[in-house]
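Certain chains of the assembly are absent from this excerpt, and the rest are unmoved.
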């Protein structure tokens, strides 16, 4: 039986990516799409690449009849999201793609996002949406909080290593390279083609990027003691993809074995042979994550490189993977699309 | 029942694109892959983006047992193709992606490709693979010749107009913008990122591009008299996509009506509202073709703009569409993947 | 003696390009820079690539003391420009880069720009700034109107041909490919890297682009009768550069001879050997214009391809070339920088 889906915030990139993926999903049907400022328009007007699909018109959220909706994806800005989700039916299954329900401690939310959390009760209910590590909780959750795309990439590289105790917890450094779609459809000078193409720079460097909140929460929970990583993202002239170069101290072979063993049965995570380095080109447009492990000439140092598509495995693909679990569908339904290369 | 598929020439871009599309095709299974110089390697070594798939190793063509193969895609260079296809079983269904069987008159082949055709009997048997216009012949064909990617784009814009007699046949000009994957995986200085990115130039200008052979053949056949178009391709710093700006003389509104009527029932061809211009970004990674028609301030002049993905609708997607027909499957099976944007 | 220069509108791309070029100009010194909304900031804040230069801070225009200024470049938006220039000292030499003084007939200005011209007296005084064709008038002008960048490209290809009477005036078609910096630093969704890179589309197609006003004015004046061309620009994922594919009817060899003869003594215009096609990569960052001429398999048809850098030869380089003439300097002073490749 086809599940009825609503997408709130369908005029941004993650909203459009949800539509793209659901277009060939065998068990989902889109019954409502919202975009407050573009209400009344068709998706073909907002995203002409979707014009071949027969989709409902964009509506305001309060015009949507949720009675026939099985699950809503919420792809709205943070802060707005809390308000919107609070007003939705209490029995509606929700997968949220914003940052609003990722941090279990609302004080941490206030610290990283600069404003108080207005829906702590919903936060208490939310499950952190890193599928491969919260699968059981997600299956029975009503509200799942999608992870940050950078946060997901770093965690795929590090969680099994922290859990297995094979790396020095005080010497973790994540140098990350991010594609520009992660910044969304924001109109900023430095996101213009003329300014972004052909060059690179770091941003939110020096321990300021908000996804550090997720790293702190998750890594500390696994380790059972505070873990603080260094994390510097760089913006690259590529539309999709994240590459995280994760520098750790530990035995490279053991690190590789730990990751390979942990992900052996995961359908979306591929650990490359020891010494092989992954490329973002090999996962673009797909829900796959490739991980490589390399040693160094300095004994006891290792480099773990993880790549994924920020719009797919990093947000909308992850969201559908979680929704599949919540709806009792095959976890991989609609998500086995091969990457697009070249 | 799943059809058994062989792909000859799997180490090039069109070969890889066939694998990408078949990966989620409900009715096809790849049983053999060839790549002479890379025989023995796995596809994951040649194209790491396909590493999640369980695929046969690359073989030499003469190592393949064709007895269990329902259909072979042949993605080899021209000239080589004639030799290879001549040696294949005479009852094997074949969709060829090379230029070797596109020109019905082998003298034209010799003129455009600079060497005699060595398999005129196979040529006599071959059906020209522009699906939307040769559907019935393709359904019963044994050997289908895929079209040139530029040739397909121009024909989608022009065939219905020539057939309907609504444009001046002596004033047709195609200014085409092509993405770089159309040049294949060739190692040439001008295809290096350092030399291709950030700029553009024309190539094979002045009536020299080989796809003119297809335009001449097809347009003349429709018109019942010789038709010669002007055609200038330009290479652009984009990986996928062709945009053909087709300048014609005739009534713009009638031209739009003619195209809209002709393609109303076609699942892969979308005619935009009059005056709207298509973008290659809206079809990248998909089997769709968008067509726009615009008038001009000079009465009696019109611009028809057609866009498609050269690797998909322009070659490998078209090939699968044809194979679907030849195998009795739904013509669109496996091909409804939405474009990838951004 | 060093000439004192003011740049009004220094926070846009053409303003920054003026600063870049003047940085190594032997006879000019920047004494004032304006940017109304960014007044008080340093250029290093607005354009960090200029941080090595010792430049005056950005001011509001009315804060500038023009008494010691020899020449002002005006790089402001159209409409605003008329108001600003009207308020400047009547004896100040001005090179304007906007569209405000390009059309001699103010009715044409109103037609193409959608609003009445408010400074028809200044328009009467303005000289059209296509240096190679208005050199004598520019030398003695007080106010020079820079051309449109697309308009310059098309004119370099066509003016000598119209003047020599070697092409059919009713069959001129300009298919133009433009880099994105021509759109300026405007915050528009379709100029974002995520949306512009990797694809192409036409814009202002169908006889609507404003630079047609310049083509009409100039070509008709040369021909002594109305000339109307077809003109379709396309936006490309490249930052700098314009390639104009100009389709004409006439004898290709004679067309080549005409252009080669006309430009033999021009330092910035290079006519390639017959049959060679130019590339935008070969002029990027420079004041050069390359022109190629190709025949066609259809007798009597020719393709003229002209390339230039929209920010340099198409606007700021042209502006300095004109200023050099107005100030009695060598016309090429500061402009012989080689293109940047790759």
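Details
Should a chain be cited, it is by its letter among A, B and C, assigned in written order, with residues numbered from 1 in that chain.
Following the convention adopted for this analysis, a contact is a pair of C-beta atoms (placed from the backbone, for glycine too) under 8 Å apart; a residue touches a chain by one contact, two chains touch by 3 or more.
This is a predicted model, so every value here is computed, not measured.
The full homomeric assembly consists of 4 copies of the same chain, 3 of which are present in the displayed coordinates.
Here, only the chains that are shown with their structure count from here on.
Computed from the mean C-alpha positions, the centre of chain A lies at a distance of 45 Å from the centre of chain C.
Taking the mean of the C-alpha atoms as each chain's centre, chain B and chain C sit 39 Å apart. If each chain is reduced to the centroid of its CA atoms, chain A and chain B end up 36 Å from each other. Of all residues in chain C, those that touch two or more other chains are 194, 197-198, 237, 239. If you check the complex, the residues on chain A that touch chain B are 13, 16, 19-20, 23-24, 47-53, 181, 197-198, 239-240, 267, 270, 278-279, 281-286, 288, 290, 336-342. Contact residues on chain C toward chain B in their complex (touch as defined above): 173, 175, 177, 194-195, 197-203, 205-208, 212, 228, 230, 232, 234, 236-241, 243, 245, 247, 275, 277-281, 284, 294-298, 301, 303, 305, 342. Within the complex formed with chain C, the chain A residues making contact are 13, 180-181, 183, 185, 187-189, 191-194, 196-198, 237, 239.
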